[in-house]
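Part of the complex only, each chain left as placed.
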């Protein structure tokens, strides 16, 4: 199985699929191709949210502001998964989670710190590609197919899921070498106090829901919270308030979200990615 | 085969796919994930339009304004198909059609009344999910996979399509029980007179085509019709009028549509979902 993630819109992702299917017979699953353009942190967030739901697979992920420069191409082994994409940090938070780090933010809202032993980062050497602007097609798709075939060859056909041992095959591929250095990315941690929390917006989803970096437990059990000064009810889901009303809730990522029932939280709260969010309990 | 329908945008549907693929090897087919947000009637319309084209399958459909409340989860057996989703009525019109009701509106424009004997509605009991806002991932996707595996196990591998008997497997699943009560949904019927029809708009599609609940036969053979007072030509397809011109035609659903050749009917006619449409022949 190969999953595909990008900010390419259409029809560019289909060209990557053709390249892969010329080389192997893997099942292909789209994660998203309309991620915010060239937003590496948003890509990192969504990859970390979605990929841990999958069985062991090769995950091709190309959100690549540096396309055409000489930034390296990476293969990252994480548990029984392999991630393939440009070296810009987007692959690292999900790699830590796939390798066994906690699946939800810890008490302090920190994630991705611990259990990272099973992550190994490799550089993929590649020839000058046909194009300087579409490495998804010319560099990363062929690499993902090559990795998939190497792992599939080692995995017994009667076994449904790959093991960490199977995906170790990536290490023995020609033109693959351990990365001396690579770009890392971690999400900012909130400052959690007794009566207030200072956090920030990580992403805004398609619904306009505002996802913060504040761990859900800080609002659980409360009836309301001040968000940047304004009191908002706390509830288990949108449906706890009337249509058009604002609510603070714990999203499916485990973080505090600022939402509107049947409306857009980003507009109602005036919040977007990177904006500061102060929660106060009183 | 499992089909997937939602109003989740991206990348949430991919999380559902991961959950399913961790549990089974079914072919996955997307119906749509950009349905009008939380619009149960539109979901019911499009499910009824698309799913009858498919061979017997499990159909996961989650447009769920009540997410996080205690509204039940349903599995609906309909002929040799099984539908899985929240109990809000969206599954019922297509269930009746899949069970053998007429595939096109009858003379009076009524659908879904007749041949419903082969529909059986079940409640799915589920544990408290991880999230209160993403039951698609935490409740319905696992349920769809479980149903798929139970049916696939009973179906002979050399048979391409499931039978109604195979999908009866859903009844024997643990935590599945016949539903005492459930939400139903029927589409409004038009009032068809000698010289006029009073109907309403069911949905507007991506093209801006305005789909009414008026059966196509009332305009077939006519050269023109008054739509809310204004005379519009009747034709077999958009191409029967010049680009930018309005036309009344019979859409692929069998209903009267108000369209514009290479333009948007909703804007030209000033019509949207639920609006009244009066057709007059004179």
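In this document, chain identifiers A and B correspond to the written order of the chains, with residue numbering beginning at 1 in each.
Keep in mind that, in the parts below, a contact is a pair of C-beta atoms (placed from the backbone, for glycine too) under 8 Å apart; a residue touches a chain by one contact, two chains touch by 3 or more.
Since the structure is predicted, the reported quantities are computational estimates derived from the model, not experimental observations.
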Query = For this file, in which 2 copies are placed, how many copies does the full complex count?
reply = 3
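Here, only the chains that are shown with their structure count from here on.
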Ask   = Centre to centre, by mean C-alpha position, how many angstrom separate chain A and chain B?
value = 32
Query = For chain B, which residues count as touching chain A in their complex?
reply = 8-12, 14-15, 17-19, 21-22, 25, 28, 37-38, 65-69, 130-134, 137-138
Query = Any idea which chain A residues touch chain B in the complex?
reply = 1, 3, 5, 29-35, 46, 49-55, 160, 205-207, 236-240, 249-252, 257, 262
